[in-house]
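Everything below concerns the one structure shown next.
A single protein chain has been omitted from the complex, and every remaining protein chain is retained in its original position.
After this line comes chain A, so read on.
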């Protein structure tokens, strides 16, 4: 913690970063695009620029690189190194001193205002980092912004994933996942597919099951969002989906990348792989967008 506070103190003492010039001057085409996108019909535009556009003029652009002396970037690196790797914006307040007009050339500077922590939050333990940016036209400050983020340590999953018990009847499945193959047991005689597998075919009694490779595509038959209690090796909440594969069998797996409120029964998914270690790879589901 000391090193975080010391580094925060050092960055604060540096004061404002070097002014960074906007890529283009304030201009009518950009104002027109912006007010059109927002549906703002104020007749004052584009003769003046909407004040809320102030941040637009000094954006880095798609391929921009953050300035080396940007204090938020520098402070984030310090917190990342200490394990506070996740970020969420919590506050943003802008103050406008006057309207800007097309043709004016802006520059922005940023200083580190405050670093407060460590605090326990619903998201996890973290530090609130506050910066203040000032926009200038020449030497005249025209707008300011207080911007606060929470840099937090994502809660560690407790323990490690519970490992499957594997025997002769089921090892083909787990050997498959290690090779990123989703294998479904098939009866060589009556061709019935079956999951979970077992040593016999329950339909015809065949004792020599084979397997086929699944396409990995299916749809969500049902799902849960697990909040409590902890699950070894899982970060909560976690979505677990029961997927009906297009071959007809059902299989459970985590759906790691879809926010819980965006999951639905019938949603199309495809298998992906979560490598736990050299011994174990688990199938997981990804939403399909094709």
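Going forward, contacts are C-beta pairs under 8 Å (C-beta built on N, C-alpha and C of every residue); 3 or more make two chains touch, one makes a residue touch a chain; residues count from 1.
Just so we're on the same page, contacts and distances are computed from a predicted model.
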Protein name as given in UniProt for the chain not displayed, "Alpha-ketoacid dehydrogenase subunit beta", "Heme chaperone HemW", "Acetyl-CoA acetyltransferase" or "Transketolase subunit A": "Acetyl-CoA acetyltransferase"
Which of A:12, A:101, A:226 or A:286 contacts the chain that the document leaves out: A:226
Touch criterion as defined above, residue of A:169, A:189 or A:268 at the omitted chain: A:169
Residues from chain A at the interface with the omitted partner, ascending: 161-167, 169-170, 195-196, 202, 221-232, 234, 237-238, 240, 242, 249-254, 260, 265, 280, 282-283
